[in-house]
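What follows is a short report on a single structure.
The complex appears here minus one protein chain, its other protein chains still in place.
Order of writing sets the labels: A and B. Residues in every chain begin at 1.
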Amino acid sequence: MSRRSLRRTLTGIWWLTLLFLYLPLAVVALFSFNAANSAASFTGFSLRWYERLMGNEEILSAFANSMILAIVSSVVALGIGCFIGYGMYRHRHRKLGWLIVLIYLPIVLPDIVFGISEMAFFVQIHRLTGFLQPGLGTMIIAHVTFQIPFVALIVYSRFVGLDPALFEAAKDLYASPAKRALHFMLPTIKPALISAFFLSFTLSVDDFVISFFTAGPESATLPIYIWGAIKKGVSPEINAVATLMLAAVAIVAIASLLFSRRRPV
Amino acid sequence: MSDSLTADAKDENPAAATGRSAPSREASSIALQGLHKRFGRDTVALAGVDLAIEPGEFFTLLGPSGCGKTTLLRILAGLEEADRGRLQIGGRDVTEVPPHRRSVNTVFQSYALFPHLSVRDNLAFGLKMQGLAVAEREARVARIAEFIQLGDLIDRRVDQLSGGQRQRIALARALVCEPDVLLLDEPLSALDAGLRSQLQVELLRVQKRLGMTFVFVTHDQQEAMVMSDRIAVLNGGLIQQVGPPRDVYERPVNAFVARFMGHDNLYPVTARDGDTLTTPLGQLHVEQAGDGALLLIRPETLDLLPGDVGGPITCRLAWSSASTAAAMPNIAWRSVTSRCRPRSATADAIFPRSMSESPWRWRPTTSSPWQSEEGTWLIPTGSPPLAVRPWCASLATC
Partner (left out) sequence: MVRESRHLLMTVAPGASWIVFFLVLPSAYLMSVAFMSSGTYGLPEMPLSLESFRRLAGFGFLGWSPGNLYTLLRSLWQTLVATGLVVAIAYPIAYHISTCRARWRPIMLLAVVVPSWTNQVIRTFGWMNLLAPGTPLSSVAEALGLVAPNMGLYPSNFAVTLGLVYNFLPFMVLPLYAAFEKLDTAQVEAAQDLYASPLRAFRHAVFPQTLPGLLAGIVLVAIPAFGMYVIPELLGGGKGMMLGNLVANQFAGSANWPLGAAGAILMLIATFIGLFAMRRIGKRLGGGEEVVI
């Protein structure tokens, strides 16, 4: 095969793959504007599913739950994770194998094992003590658990990317430990904190399996609602909800990308 | 210019300087006693260092990487704690004082300018951390900017600066705090040669004007020779020799210092009879030879000339550059390096380089105190006979 025909073949594979990747999403978005009830054919443009959406209390409360869950868990994870990230950086020359295993455990554990472990654990704790009733609280705990490692790793890699002499320069220029934290470390890792927040938020909104197993009867999030609707039988309304979520995730993702681009340091 | 900068004022009127509010205005001395430092179990960085640095001195710590010079500097800054020993700055014991309470500032090798701050805020950082009022801060930043001649650099972002500009900002950021002692950790090593010599001049100007004590770390002996009032050569965590640059260069106390100061022409003395030394180059007659078993010949005192007169052919040209040539005597496997002055007969003969196998002749141009039995001539360049001493100067055990 000549170099040029190889090139052409690769370009072909590339566009086919893009088609493969975006076709299902495009179909969801397309059918959300479908005038007909059926998912089999597109009969005309309409916004009726979006209108139906606005009146659907179940969807609105699921949306509220998703937002509360995402924001609260991200804030908590940010608070806890940035300390781990800093600790990992400060003590990177020591043997931290146990910490690394802990950090990577939530990332590598299959969602389903993660979810049912927590569910089984919460159920038993609830039976014994009355605390940790399944609901938003347990979901927040579960989400924080899988967000912490990402926050920690982002903050850690930001610190690692810094010139170590900066920490010494701050000391050298008369900054006490408290002032170093306030005037040097916090402003320097601010971009990392912001992108960690965006990532945590996106992970939380995206998660289905772990939410599904730790949720209570009143705390359905949007993905759980969609799951239920699909299981009951496909309704075109789902296309509309799904399209809105696609758009939201895309916006958040692009925003975080733009933010991380803006600062070259 | 900038009469407010302490030592500047001191140049003109010492009384005025001492009368000013801050007590740390006068240049400070540094005294180190028995400093030990090891990293982990078996990496010894400092193995007992005693040192006294005079107030207002440009003092250089010179040595290869891993010799402990940077550790020593970091202990002065307070960034590292010594395992044993005491440290005094300006007569005060600061062994256990944390870095943010020491009136010592550092110009870091990587400059360590804060990327999240503008140049102006970088300069003001130390003053802000000390709790100075905004007006005072701005005034001092403006004065230092004028003194270092930063011009419009002050309004730039840090990532818009070139290496040389960063270096000057880092210097200004440290100086604006008016410390007792300024520490410089290889501040010029990341710059190219032209900029480097320019900034060497600039640094010297600043130091002389301020009269501040500078402790400078480098691995470059040329730089140390150019800049320093005194040099301490370190190796293996120990100070090998302390003294003015010329002393250290001309009278190195041991083979390490001699090699590190750039001497190639070192020859073991296998036997001696009074002033006659037996070396791989043959027998050399050396006036006023000291004790020791290593002969050092300074290349500056030799000149290699092409010749048609003289004894048997004894050497071949090994290599040459614009100012230096090395020749290999037939009787030994060691070459002899010499400086060839531009436009001298040697330089004309060497360029264009004739690296052929054709032999070279050395012939004496002046009467020489040295003549070996084989008739090879080693020629001192016009220096008076007494200057023989430096070129055979230091004979110490290898």
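The rule is simple: contacts are C-beta pairs under 8 Å (C-beta built on N, C-alpha and C of every residue); 3 or more make two chains touch, one makes a residue touch a chain.
All figures in this text were calculated on a predicted structure; none of them were measured in a lab.
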Omitted chain touches shown chains A
Which listed residue, A:Ser74, A:Thr188, A:Thr202 or A:Ser219, touches the chain dropped from view? A:Thr202
Touching the absent chain in the whole complex: find that residue among A:Val72, A:Leu102 or A:Ile194. A:Leu102
Applying the definition given at the start, please give the residues of chain A touching the unseen chain. 1, 10-11, 13-14, 17-18, 20-25, 27-28, 31, 39-41, 80-81, 83-84, 86-88, 90-91, 94, 99-114, 116-122, 124, 141-142, 144-145, 148-149, 152-153, 157, 202, 205-206, 208-209, 213, 222-223, 226-227, 230, 234, 238-239, 242, 245-246, 249-250, 253, 257
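Keep this in mind: only the chains that are shown with their structure count from here on.
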Interface with chain A, chain B side, in the complex: residues 77-79, 98-101, 104-106, 108-117, 125-126, 128-130, 158-159, 173-174, 177
Considering only the defined contacts, which chain A positions touch chain B in the complex? 163, 165-166, 168-176, 179, 183-184, 187-188, 190, 264-265
